[in-house]
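All protein chains but one are shown in place.
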Amino acid sequence: MKNIHVSTTVNGDPTEFICAPDESLLDVLRDRLRLTGSKEGCGSGDCGACSVMVDGRLVCSCLVLGAEAEGAKIETIEGMAKGDDLHPLQQHFIDGAALQCGICTPGILVAAKALLEKNPNPTDTEVRYWLAGNLCRCTGYDKIIKAVQAAAAEMRGA
Amino acid sequence: MALDENGKRTFNIIGTRPPRPDGIDKVTGRAMYGADATAPGMLTGHILRSPHAHAKIKSIDTSAAEALSGVKAVITSADFGVPEDDYTRDVQDNCMAREKVLYDGHAVAAVAAINAGVAKQALKLIKVEYEILPHVTDVDAAMKPDAPIVLAGYAMDGLPKGMSENVTHHFEFGHGDMDAGFAKADKIVERSFTTAATHQGYIEPHACLATMGGDGKGELWVCTQGHYHVRGVCADILGMDASQLRVTASEIGGGFGGKTTVFIEPVALALARKSGRPVKLVMNREEVFRASGPTVSSSTDVKIGMTKDGRITAAHATLRYQGGAFPSGTVQFGAQSAFAAYDLDAVQTIGWNVMTNRPKEAAYRAPGAPMAIYAVESVVDELCQELGLDPLDVRLKNAARKGTKSAYGPTFDDIGLEATLEAAKAHPHYAAPLGPNQGRGLSCGFWFNFGGNTCVTMNLNFDGTVGITEGNPDIGGSRASISMMAAEELGISYDKVRTIVADTNSLGHNDITDGSRVTFAVGLATIKAAREAIKVMCARAAKIWDIDADAVYWEDGFAKPSGPNAGAFEPMSIEEIAASSPNTGGPIAGHHEVNADGAGVSFGVHLVDLEVDPETGATTVLRYTVFQDAGKAVHPDYVEGQMQGGAVQGIGWALNEEYIYGQDGRLQNPGLLDYRIPVASDLPDIDTVILEIPNPGHPYGVRGVGETPIVPPLAAISNAVSRSIGLRMSALPMSPPKILKALKSKG
Amino acid sequence: MRYVKAENVAEVVQLLQDEVGVARVLAGGTDVLVQLKMGMVEPDLIVDIKHLEGIKDIVSEDGGYRIGAAVSGAELGEHAGVVALWPGVVEGVELIGSTQVQGRATMAGNLCNGSPAADSVPGLVAADAVVRIAGPDGVRDCAVLDIPVSPGKISLTKGEFITSIFLPKRPERASDAYLRFIPRTEMDIAVAAAGVSLELDADGTCTAARVSLGAVAPTVLLVEEAANAIIGTKLDEASLEILAAACSAVCNPIDDKRGTIEFRTEIAGVLAKRAALIAYKRAGGQ
Partner (left out) sequence: MVKVAIWGSLRRATDGKAEVEVEAGNFKQLLDQLVVQYPGLKPQIKRGVSLALDGKIYRDNWFVKINEDSEVVLMPYMVGG
């Protein structure tokens, strides 16, 4: 299996890597670029822990080939805070205890950010359905929904 | 250590909601979990697993795999010794099958290779010759005398006639005259129930990184609830001294009991030893389902007698739990906890642990209790319906309270059940109107909680800040709670304290993070360690003031002279004492090592409204409220989080989650798609009401809270469904086909 | 395995035709990558068609819409025109997987995966949608109904792939709806599903209808008896009962981890009934 050379942009930085043709973007991010904030919970698109943005679309990076990243813009959890400035979602997740073990948190934050960019004023039901592909086993989702809404309110006010 | 003499003390920090110390790492993706570590020259480990439920291993030929370029080690059970100790041998045999495979997914060989592609290719080159044996996966079938024997030699002492050797333990609890009790009843309900095996469903699969040098020293990075336990078991299996194996707990992506044992760790260490290189081993999700430790499935008979006015006269339960391919120890907790919420004159529970060809069960949040209490609370609810009684009134009438001789033997001290029931009764949820096809259900829940072996060290830095070193992986925010307790005791602010989870070399033994023990036991040890440090700090201040150490006391972060007779000194701050510590005798620390007791039992009550679609059998949970006694809620957000998370796991158990086995004994749904844990859109808000009835066994009154919340949802949901459809449900999960079938049977 | 990012249709056809081993077309990849990961398929060639010209476009055509094979569910759902004309088709597509999966999954891929439970397919069949196929013999059109052959098998021949799906124009008072049953509210595979498309006259009487069922037989079903039950009616209770019974009567499902034969058969009728009512309302029926 011959490896492929890929030029892409990750969190705004021009990035090059080589990967096997059957290697997922998630594996590339984690094993080749050492961006381990994206997690593998299932490898089949059923848990959302590997959520990233590819060209402005929310996707599971386990369902994208690394090779497909050629020329694309990838955004991961590692790019969400600007230096020490947390994104309002990140801050509200901490303040609202919306995480316990934290393994699903990066994926949920990436997904929630995508939601609020599309819909700055969602209902609870809209948040719940948007995040249905992000499994969390610790929180029962209650505090996650509240934290997303608190962040949304702050972002609308800003 | 008992509740502080000044039991009614006010707290400055306990009960507030400061941000967690691991928060920023976790929201930025920096936190390091089991699969996130790397090492120079690291290999990838993969495991070959049995496709059969039960088979004899006739031969394993690994030569082709070994010959494959890029493969650095291949191991089978032959690479391990045979431990003398039963427990260690069972754990090892579960990690790598010897002679027989006992379940679909049982490991038979493992490889370490330069990358995943080569490792997967190597697995395909391993030839295993199996002789397929008959299998059994159902608990009732496995108890029958003609059932296939899963493992010979484990039958219980004095196995009753007519029972299979698969029955490994029998337990019986209770007191009083059963016949007389039932004779007094106006109404007796007797019913049988089943629950499916469910999985803890942590989102992080098991993962570790093992290194073994030629000098026999080992390093293990692993996601686990108990790295000291991992060290002990792995050292035993690999024939190492405990001191030579250092285990570091990674951040842990959920456990719920499922990470209290080992599955891949000894395999990774053996591969590292054989290859001479670091080996990372990560389960995929399918492996997690097939080969980690789900909870038991159960079959239960319950019989309860009640008077017209709602007094329970006698209660009986027989519980049969299958715990998979090795002897398990779960049914005793079911048999003990089944009737814990009730004050009974006549009660008896009988439990049987049974082996089947399924993965060996591991603990799952209040292990053994949810299935038992589900059956009991269902029958209590049915009696209330039959007798036209309010289900909360009946529970209040029969509630266990201080002085009640519990169904499992001991007499209860201060417990919060009555207050919890009263809170539920007074809550607007209980009086809210219900619409068509809607039902309301409730259930009590109980868990014992415990303490256990715990070590904490508190180091005072020269700038007056404090480092706490403890040895229990943080699965729900415990580093925050421990820092809070340290800050409270020292009288300093929360942000002056940092708590870390140490590796196995840095502290003495710490028991696993389980039994809802950490906030209780580690908190208790932290308070004691802080008090020891305070004693030293007071002595240092006394030295400086040149007065007697007894004449100094500690308050709000300052050493103070205890009265005018002691001398007129300005209070000395922790910063001043810390800064001068090199001059007054050296660094200051406090530590405490204890096997903590007195955890205090925990009760909860859950209330649910739901609607059943009469045409499809689909259930929608509309409203959910959790009431629980937390003793003292150290960080109320995390207490609520435990209550909410446990409730939702229980909701999943009640409605959709199950291990589905085919006729061939293979697991049909080893993935998150078809295992169906609840998603965000399945649920309403989970409201919480925390009650605080102080635990007399803790200086701040803390009780464990983590496990109890998974107990009540099973019956609460089942009772609500049963009331909604007008038919008593008796099998979990209540998936839509099951409910629709019941509705059809009603006509 | 080779990965090729194809530049044009001819290249795709050539690559697919020349490959002696297993070839897979990659559009959204949400099925292919899962199969790859699980070891269910070990392709020798993956042809990425996302970069073909027009393959991600939605264009008006003859009063209907031609939807490129690589248009994702999320993109389709953002297209106001398609949503207005064929809301039932769109809701079927939008039910495939999570929001994340929607960012990638395509109708064409969902169809080509050959699953009897594919969420987009009953809606497309009810809509009488037509796929455009490029192949060694040029371009051909084919009704969606004729694409699935059996679970996992489709009627495309070697070298062929779908380039677009055409949704036809609609008269004034017409609409459609899709409903599926899953145990949770999201993330599951349909246990049974129904798509209904109908047209009404000025007084709300149904003049034309197509009713399709998913996950209750080896392939998607078009149930003419069910459509006939509501044509000429205003979807009164009695006609809906006949529709439901007609749907249940043609079911030929399996028992599996997702549902029983009995359950699937029963709820197929319930879903068709409910979907018909939704479509009726959308079409302006009272």
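Just so it is clear, A, B and C label the chains in written order, and each chain counts residues from 1 on its own.
The criterion applied here is as follows: contacts are C-beta pairs under 8 Å (C-beta built on N, C-alpha and C of every residue); 3 or more make two chains touch, one makes a residue touch a chain.
Just so we're clear, the structure is a prediction, and the values are computed from it rather than from any experiment.
Engineer: Sort by label and list the shown chains the missing chain touches.
Structural biologist: Across all of the complex, the chain we cannot see touches B.
Engineer: Looking at B:Y33, B:Y103 or B:F173, which residue reaches the missing chain?
Structural biologist: B:F173
Engineer: Please identify which residue in B:A113, B:A325, B:A599 or B:L672 touches the non-displayed chain.
Structural biologist: Among B:A113, B:A325, B:A599 or B:L672, only B:A599 touches the chain that is not shown.
Engineer: Of B:Y374, B:Y408 or B:W545, which one is in contact with the hidden chain?
Structural biologist: Candidates B:Y374, B:Y408 or B:W545; residue touching the omitted chain: B:Y408.
Engineer: Of the residues listed, B:A35, B:A291, B:A366 or B:L607, which one is in contact with the missing chain?
Structural biologist: Residue touching the chain left out of view: B:A366.
Engineer: For chain B, which residues lie in contact with the unshown chain of the complex?
Structural biologist: 157-158, 170-175, 200, 256-258, 260, 329, 332-333, 336, 348, 350, 363-367, 408-413, 447-453, 514-517, 595, 597-599, 697, 707
We take it that only the chains that are shown with their structure count from here on.
Engineer: Could you compare the number of C-beta pairs in contact for B-C with that for A-B and name the larger?
Structural biologist: When the contacts at B-C and A-B are counted, A-B has more.
Engineer: Find the geometric centre of each of chain B and chain C from their Cα atoms only, then give the gap between the two centres in Å, rounded to an integer.
Structural biologist: Taking the average C-alpha coordinate of chain B and of chain C, the gap between them is 44 Å.
Engineer: Find every residue in chain C that makes contact with two or more other chains and list them.
Structural biologist: 38, 185-187
Engineer: At least two other chains touched by the same residue of chain A: list those residues.
Structural biologist: 1, 20, 22, 43-44, 46, 129, 131-134
Engineer: Give every residue of chain B touching chain C within the complex, in rising order.
Structural biologist: Spelled out, the residues of chain B in touch with chain C are 120, 286, 615-618, 655-656, 660, 668-669, 673-674, 676, 678-679, 681-682, 735-737, 740-741, 744.
Engineer: Looking at the complex, which residues from chain C come into contact with chain B?
Structural biologist: Listed in rising order, the residues of chain C that touch chain B are 38-39, 181, 183-189, 191, 256-260, 262-263, 266-267, 270.
Engineer: Across the complex, what residues on chain B touch chain A?
Structural biologist: Listed in rising order, the residues are 17, 19-20, 22-33, 35-36, 38, 116-117, 200-205, 251-256, 282, 284-285, 475-477, 635, 637-638, 640-641, 644-649, 671-673, 677-681, 683, 685-686.
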